[in-house]
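See structure below.
One protein chain omitted, others in place.
Here is subunit A:
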Amino acid sequence: MAFSRRGLMAAAGAPVLMRVADALAQGIQPRRGGILQTILTPEPPILQLGVNNQGPTLVAASKMFQSLLTFSPTLEPIPVLAKSWEVSGDGREYVFRLQDNVKFHDGTPMTADDVIFSIMRFHMELAPRARAIFQMIDSATAPDPLTVRLTLKQPFQPFLLMFEVTACCIVSKRLFDGQDFRTAPTVQRPVGTGPFRFVEWQRGNFVRLERFEEYWKPGQPYLDGIIYRIVPDSQSRRLAIETGQVQMTQANDIEPFDVPGLRQRPNLTVETKGWEYFSPLSWMEINHRVAPLGDPRVRRAMSMAIDRNFITNRLWFGVGKPATNPIASTTRFHDTAVKIAGHDVRTANQLLDAAGLRPNAQGIRATLKHIPLPYGEIWTRLSEYLRQSMRQIGIQLEMESVDAGSWARRIGNWEYETSVNFVYQYGDPTLGVERTYVSSNIQRVTFTNTGGYANPRVDELFLAARSAADATERQRAFTDAQKILVEEVPQIWLTELAFPTIHDKKLNNVITTGVGVHTSFDDVFLAG
């Protein structure tokens, strides 16, 4: 594992870490000017991070807001608003030194006060994900206006991963203090420290951002502005990028089946990188309380009936890759040596025979209900594929269509037998993997351990990895946990998802980090 405390200190010591972006852009002189036209799908309700953290909000608001750090594709921290940082030997004290001359869009300077307010009050109140982690902070102090010192109650190695813009953006204390954070006037006209400032939002039409003249990096950003167009129909979005009306699409803008056609366009680049920080992993969601799903042999057999290459190649047209274990390969502590059993229908049938699940006269061993994920056509196709795969081993899936709200409610209330789900991992298994498998997180809430899997040894290993300050120790615990999980298959992992970012070749430096389109775009430029 490349991430160690020593590595961290070294990164912090270097005055300015050379951005991958700078390396990529070598040979092309960045050019000032031009407006980037792109798309936002679907239209977000509000653009203030923290108040709303849905996908489209993260995409657009990350141009107006920044955090202390961002992360490389291998999840090494890169300085943003923090110029440098130090971690104490016992892993409990973090000291961040802030950049000079950082201004908010309203002209006021950003200081350590704003940073502490953002962490301890703003995100603590608004974001459940941030609250769970920031509660570990014992004290937050500002020895001087450009230094922040955070002391933790116990060492927590993935702590730095929380200082990414989608998890903890820095907001202005002056504009929020003493008000309801959700209804403060600034929420309608977001004010951050990012390279682009909010100008105009015509609902149902477009969001317009403009170059912030007092941005703290001299000479940047290169673009004069960004326009996010709201285009509700997927075929219109495809046409927009094909005809050059927009220069970039991201996230869910383009359907996977349109990707092969766009790959062939000579003026376009199709990127699937830039999701390493999120590393969404999809799986067939299993409710262990429903017989015979409590039997690990049955789950293993179901897993072996699925051809994951078919799913990635035929359904997702090569965007993403087959899952190999509960930790995505782009998340820290993924062990490449630990793999789930491959596609093997015959062995799967033998396993079910051994589990005492005999086929009846129609060749059916068990009938289970299945709720497809109501997030669009491709997920329906996936469930149809799963139904046919399960058929081969005598398990009949009966599909039941529900809308998105009912899906979340049914999963959260454990009112399902099988379904499909995908979850972000946020760079570290403690942040995004643990929650699905530890018995202490069996809750009637979506995205917890809704399946009800419980194994005391797995609980112990995740706890050990959570509290250990040392990366090698954590790796050992995570490897052991992965070994147990691929044997017991608590959820049937399917694919490591990725989303295509498609852009005009004239647009440079688009995907340079592990957060992809969620960087500030201060170094993105349109070549002549």
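In the analysis below, contacts are C-beta pairs under 8 Å (C-beta built on N, C-alpha and C of every residue); 3 or more make two chains touch, one makes a residue touch a chain; residues count from 1.
Following the convention adopted for this analysis, contacts and distances are computed from a predicted model.
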Name under which UniProt lists the unshown chain, selected from "ABC transporter permease", "Na+/H+ antiporter subunit C", "Putative murein hydrolase (TIGR00659 family)" or "Probable cysteine desulfurase": "ABC transporter permease"
Contact partner of the left-out chain, one of A:Glu271, A:Asp344, A:Glu400 or A:Glu415: A:Glu400
Which of A:Ala60, A:Leu315, A:Ile395 or A:Val510 contacts the chain that the document leaves out: A:Leu315
Which of A:Phe206, A:Phe257 or A:Phe422 contacts the chain that the document leaves out: A:Phe257
Identified contact with the non-displayed chain, of A:Lys103, A:Arg149, A:Arg263 or A:Arg381: A:Arg381
Residue ranges of subunit A at the interface with the undisplayed chain: 234-235, 255, 257, 261, 314-315, 372, 377, 380-381, 383-385, 387-388, 391, 398-403
